[in-house]
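Of the protein chains in this complex, one is absent; all others appear in place.
After this line comes subunit A, so read on.
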Amino acid sequence: MSILEKKTEFKVVNEGITVDQIVQSSPQEIAVSLVEAGAIILPSHGTQDAFFGGTLDTLDFLNENKVPTEIYSTDEDYKELALHGADIWLGTILVKYIFIPVFCGVISSYIYDKLKAQKDDNISLKFIVENKDGKTTTVSFDGKVESLPAAIDEVRKISNED
């Protein structure tokens, strides 16, 4: 039904929350693990609110595939959103600079091999990617899986910049 079809939104913005800001605003009990992580999964809307359903599967897959990943929440505060549209909601992931190349490969494998995303599926994600100078670039994508490679390539480019 065309009225329910979303338009593709793909944005690359040279700003976003930084790793330091995340660590400083985090509960003390998880601060050390956030510093040590290569990627941090953030709640669905900024730094408060719940995490998208499937977040723990994403967390496990990244950790099992050499991207040390943490969740920006204590165990007690952790909540999930159960959204029953069949879109893929990957959420917001902050990626540290040195992990960008391996993250791109692993997240692609997660989407295509683990989730078995089809080209016609809708997917929504936001990657906040750390630049070499510690600032961040936000790559957000909301559209069909078949158009997703462009977003992954934007993330990969950041690790190739001098």
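Throughout what follows, a residue touches a chain if its C-beta (ideal position, glycine included) is under 8 Å from a C-beta of that chain, and two chains touch if they have at least 3 such contacts; residues count from 1.
Everything below uses one rule, namely that contacts and distances are computed from a predicted model.
A single chain of the complex does not appear, and UniProt lists its protein name as "Zinc chelation protein SecC", one of "Zinc chelation protein SecC", "Putative repeat protein (TIGR03943 family)", "Glycine cleavage system H protein" or "Ubiquinone/menaquinone biosynthesis C-methylase UbiE". Across A:11, A:79 or A:135, the single residue that touches the chain missing here is A:79. In the full complex, the hidden chain is touched by subunit A at residues 1-2, 4-5, 50, 53, 56, 59, 71, 73, 75-76, 78-87, 122.
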